[in-house]
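Structure first, commentary second.
As you look at this complex, bear in mind that one protein chain is not there, while each of the others sits in place.
When the chains are written out, they are named A, B and C in that same order, and each has its own residue count from 1.
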Amino acid sequence: MGLKGSAAGGGLSQCIPLTQYSLGLTGDINAVSNAHNLAMVALTSRMQHERNYDDAKLEKLSGMKRLHIDPTSVRMGWVMDFCCQALRNIIIGIESDGKSNDGFMMRSHFEIAVASEVMAILSVARDLRDLRTRMGRIVLAYDRQGKAVTTADLEVDGAMTAWLVEAVKPSMIQTIEGQPVFVHAGPFANIALGQSSIIADRLGLGLSEYHVTESGFGVDIGYEKFWNLKCRYSGLVPDAAVIVATVRALKSHGGAPVPVPGRPLPEAYSRENVGLVEAGCANLLHHIQTVRLSGVPPVVCINAFATDSPDEIRVIRRICESAGARVALSTHWEHGGDGALELADAVKEACEEPNTFAPLYSWLSPLKERIEQIATKVYGASGVAYSPRALQHLHDLQKRSDASTLGVCMVKTQYSLSDNPALKGAPQDWHLHVRDVLFYGGAGLVAPVAGDITLMPGTGSRPAFRGIDVDVETGQVSGLF
Amino acid sequence: MGLKGSAAGGGLSQCIPLTQYSLGLTGDINAVSNAHNLAMVALTSRMQHERNYDDAKLEKLSGMKRLHIDPTSVRMGWVMDFCCQALRNIIIGIESDGKSNDGFMMRSHFEIAVASEVMAILSVARDLRDLRTRMGRIVLAYDRQGKAVTTADLEVDGAMTAWLVEAVKPSMIQTIEGQPVFVHAGPFANIALGQSSIIADRLGLGLSEYHVTESGFGVDIGYEKFWNLKCRYSGLVPDAAVIVATVRALKSHGGAPVPVPGRPLPEAYSRENVGLVEAGCANLLHHIQTVRLSGVPPVVCINAFATDSPDEIRVIRRICESAGARVALSTHWEHGGDGALELADAVKEACEEPNTFAPLYSWLSPLKERIEQIATKVYGASGVAYSPRALQHLHDLQKRSDASTLGVCMVKTQYSLSDNPALKGAPQDWHLHVRDVLFYGGAGLVAPVAGDITLMPGTGSRPAFRGIDVDVETGQVSGLF
Amino acid sequence: MGLKGSAAGGGLSQCIPLTQYSLGLTGDINAVSNAHNLAMVALTSRMQHERNYDDAKLEKLSGMKRLHIDPTSVRMGWVMDFCCQALRNIIIGIESDGKSNDGFMMRSHFEIAVASEVMAILSVARDLRDLRTRMGRIVLAYDRQGKAVTTADLEVDGAMTAWLVEAVKPSMIQTIEGQPVFVHAGPFANIALGQSSIIADRLGLGLSEYHVTESGFGVDIGYEKFWNLKCRYSGLVPDAAVIVATVRALKSHGGAPVPVPGRPLPEAYSRENVGLVEAGCANLLHHIQTVRLSGVPPVVCINAFATDSPDEIRVIRRICESAGARVALSTHWEHGGDGALELADAVKEACEEPNTFAPLYSWLSPLKERIEQIATKVYGASGVAYSPRALQHLHDLQKRSDASTLGVCMVKTQYSLSDNPALKGAPQDWHLHVRDVLFYGGAGLVAPVAGDITLMPGTGSRPAFRGIDVDVETGQVSGLF
Partner (left out) sequence: MGLKGSAAGGGLSQCIPLTQYSLGLTGDINAVSNAHNLAMVALTSRMQHERNYDDAKLEKLSGMKRLHIDPTSVRMGWVMDFCCQALRNIIIGIESDGKSNDGFMMRSHFEIAVASEVMAILSVARDLRDLRTRMGRIVLAYDRQGKAVTTADLEVDGAMTAWLVEAVKPSMIQTIEGQPVFVHAGPFANIALGQSSIIADRLGLGLSEYHVTESGFGVDIGYEKFWNLKCRYSGLVPDAAVIVATVRALKSHGGAPVPVPGRPLPEAYSRENVGLVEAGCANLLHHIQTVRLSGVPPVVCINAFATDSPDEIRVIRRICESAGARVALSTHWEHGGDGALELADAVKEACEEPNTFAPLYSWLSPLKERIEQIATKVYGASGVAYSPRALQHLHDLQKRSDASTLGVCMVKTQYSLSDNPALKGAPQDWHLHVRDVLFYGGAGLVAPVAGDITLMPGTGSRPAFRGIDVDVETGQVSGLF
């Protein structure tokens, strides 16, 4: 596979400007959205045609046998890459006066593009062949007998893949110091897989001695999925894991008032408060223990801010080191690459350590058991409570012959180890509430949805877009950061 | 302004592969869609916040005064670049059980991206500054007093423009013989402005002696808008107009059975039938007269097919020449550029002719009168019939102080000179039915919608996407043509 | 057939209190509503079962073959006996999370109960047998082949009739002077048949020498349907027709400002203004001419008010008598039965006149022609304009083998002779706009819907119910009048 924007001659011929990085980036999200929505176009138009025509006419006109799609079983929605609560619950296919060609009326929904199964597939596919195969296994709905209706059944999987022939190639960008970075695939870790692509990792491993890959959010969310899902898909094994901590986040977990958008940052965050930091380290320790549980050495990176005090830094160091973790202060915000040398050394050292990396659970164990392992061992829950709907879905999925090849990909808030965003630190004595279970047949994932989290975030009352503008002389965009 | 993909050294550094040309092209449609949908995100989230909060809280949280948006007045919808009838009429913002943060419930709709007002603006803007200004004048809805609620009122116009800082630059591609072609802006002529961009035209005029620009579909649709809208916006004047005709289309207008997708082409189209061609020329003559009416010399280009017979070609030549039009047979499908030399000579000759190009109507005349001019003089209608809704909208728009600066941009089927796709040739004794009137404040257009045409086309029972696939070894896409 | 509330012994054993007269009356409207809505229960539950089960299971469970109901063809809605605009356009059958037993999702609507086809059937049925037969012919929807789906197909016609076994018997009430009055069936004349029942008429004709029956609203609406529909159904012929006029109504037609609910009555209505009355007589003359056109002698009853002046009364008398109509001043509001003696004499005289009663048109003529006869001869229109939807429905209905047995029952505002409530007097030079055509297979009616009229009226901002209350000691209801 080629590399989009080839890196010959020590430089990049396609240097992606910062503007594009934020607004559409490499174009991959648009490609993913288009591929995803095309599947919905295929489904919804098919449902209209199946309703309008009898068997003979349907087959003559369409060249396909009736699929008997059960409209109450449609699981897949549409995607759009905005935080758009108004599209969370919609009704589509409402006919104009007595017309029968305005679709098939049913409930539907939009999710944010990064939650798309197509994005998850882009993230886990080993190559274009694998991606093409997975693209046909996406389940959109079920028929009247309960059989899955897939993208392959609708014969739309080829065209969906066509949208991705460029996106499947990782984009390389460079830092302001010239280090090469792959930007490839963007599923969020709270609502999706949360990993950059396996293709980019494999490319990176072939190009350099050390390859660092990012998993979204905390150890409970991003690293758990790296550990139990991505490494299973890729067959790769990490040498060490870096946990990034900030004084601010620890203060928040230690009980500082939650910042409210549009209001000034509470004073606790900008003035020294060693007590809050110390209290918040309960959360950090939980993450350290989880990394140790996976069998690799943890390195804590303290991502320095100008307002951090030496005593605040000290207390973090002390607590983490007591827990057996390496700690490095990183001042790259101020000193660039030089500021990260301490971290680099710590990581190098950690990579030398013996490694006992092993999955948290066997994929042969039932889905429910796997969910409970994650909830109790990674999140610190006392147990799991399921809604009747979630239980029914789990039950149906467990009966599939390929149940042991399906990964468990939790959907959970990133604001707490628990499923309640308000619970800070390391919550005790709580149950994880699983309200639904999604199924991604192409990505091979079963996704329990915990708490109130939604796959389509909302736009607040003081949205960032109001601050963005363009200089009409230079074309320069302001307000993105 | 720069040129995306600079053309230094006689070649193009960014040669857009054919795959991309069809699937996302230059990325402009994605940028337009994102800019457009962002406006809807701003509107719908604002409506939720205005509903949820009292005046004091609303202003404190959002920093904006209440806009009092009337939900029954929302005119703008969302866009998606697929033919998707299921999204033609939708209800959005349906709350989950008793939650108040799932948007504001209302009717809404999706249009195909090329019908977006943002695309129209991209087409008519003279430069980034003009585009930025227009981006703030888009009307999304009205308030309780009937005042327009614009993108500027929602403070989303800057961010919308930011999505377009790359798209505002024309993309250049080259033919297989190496001729440079600009591809820039893509509003369809039946449902939108139907012109490539003014920015690209101005660029082209600065780079060569002859500049050819395309207007979508027939003279009634594409050329009428070029004549009365685009030239007004650009201040440019054409030297000649080329009408492209095919034997097949003339046979269809002469009464040959209408081809049905998925069935073999009727024999009338592949066997010589001079009578059908001759009968169909009534349609072509109408187009020739319309071009003459605009004051420039018409050139008929017969776009040759392998199945055309010499007698069929002859009869077209004869009829067009009797009507005073130049005629050229073009065989570029077989001979490339050489095959188009006869056409090139005819166009050069026509450009030498004296020119009396003038608009069909004065913009000072009322909107209704302008619509009637187009209907009777360009379409050949006996008159115009309006729905009560259309009349009301026209009435409201006519009252605006800027009514004389607004262009009339018809929305009408391309399958007939009339608003009924089934009427071929040059229909007589019919009324144009205007069922609605749209308003595009940013583009400065009033758009009467005629007949049954919809701004969101539908996907048929044997859609093209079923034939598209990807070679997983080479990444080559098949089935696009 | 028995008589509900038998009239033996010169008195009524069931004297319906005034309260009930206004709130539910004889219970007939509830019975009609229940019968009507039961049909919709049958339809909607059937559609759910047909969706959920395959052929074998459907037939086993339900004992009925699949009806293949096309959900986009459902014409029938629900009824409720309130002015309730919120139920005008609804979506029903929205499933809860992934459940398949919450109905079939589709557009639907409520109409006011008096617009129900069941009420029309109650009005035109000759007896219980006729009613039972008609109850099975109501068309709810169409199947995929365009065949009507009726109440008989759903096997719900028997149970619907069961709801009506009491309602089919006329209720007799008495005036405060003891005169017997039948109250039976209540379709409004603007949106439905507008006649009291044929059963009550036949009963009344058997019990006394003179029988007076009411038709709703003006001659254009109520009498036109009495003339061309009810008399055809009943086979009865009237001897004379009374047109009731008030000074106030004539002033309104003469140009007095339209009264607005919640505001004081304009002064023009309470002070003498002979000019307004005279101008308004153009409307009254039109009604007189229409009655003459039907072949029976018209009697104008001036329904006196305290504010009428002698000169105002005089001008009405003069104009009507010039037009050859008898005129009688009736002061029953002040003098009871004695006040109506002049009217009684005029009616007696009129009944002696020779009678040439004949229908306006032949039922053998096409539906469109009949509509045009009514529009031009009764309403004074210049012609009729149809929406495409109305034309299509008319076309489909005309193709039925029983088209010549179907009556044309106009749906039109009662506020004007035209379809525009704002046009007073006798409007000239206007077209009747038919926007839809309804079909009532059980009543045997085709109902063109003109202008903006809706079959579900709305509740205004100062509704009458706010003034209604109950004396908790006596149970007396106040505020009804």
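We take it that a residue touches a chain if its C-beta (ideal position, glycine included) is under 8 Å from a C-beta of that chain, and two chains touch if they have at least 3 such contacts.
Because the structure is predicted, anything quoted here is derived from the model rather than measured.
For the options C:D143, C:E166 or C:D239, the residue in contact with the chain missing from this view is C:E166. In the full complex, chain C touches the hidden chain at residues 19-20, 23-24, 27, 30-31, 34, 37-38, 40-42, 44-45, 48-49, 53, 58, 61-63, 78, 80-96, 101-104, 108, 127-129, 132, 155-156, 158-159, 161-163, 165-166, 168, 262, 458-463, 465-466, 468-470, 472-473, 475, 477, 479-480. Although one chain is not shown, part of chain B still touches it, namely residues 51-54, 68, 70-73, 91, 94-95, 97-100, 105-107, 144-145, 389, 436.
Everything that follows uses one rule, which is that only the chains that are shown with their structure count from here on.
Of all chains shown, the one whose average CA position lies nearest the global CA mean is B.
Rounded to a whole number, the gap between the C-alpha centres of chain A and chain C is 62 angstrom.
Averaged C-alpha coordinates give centres for chain B and chain C that are 49 Å from one another. Annotation for chain A: residues touching 2 or more other chains are 53, 91, 94-95.
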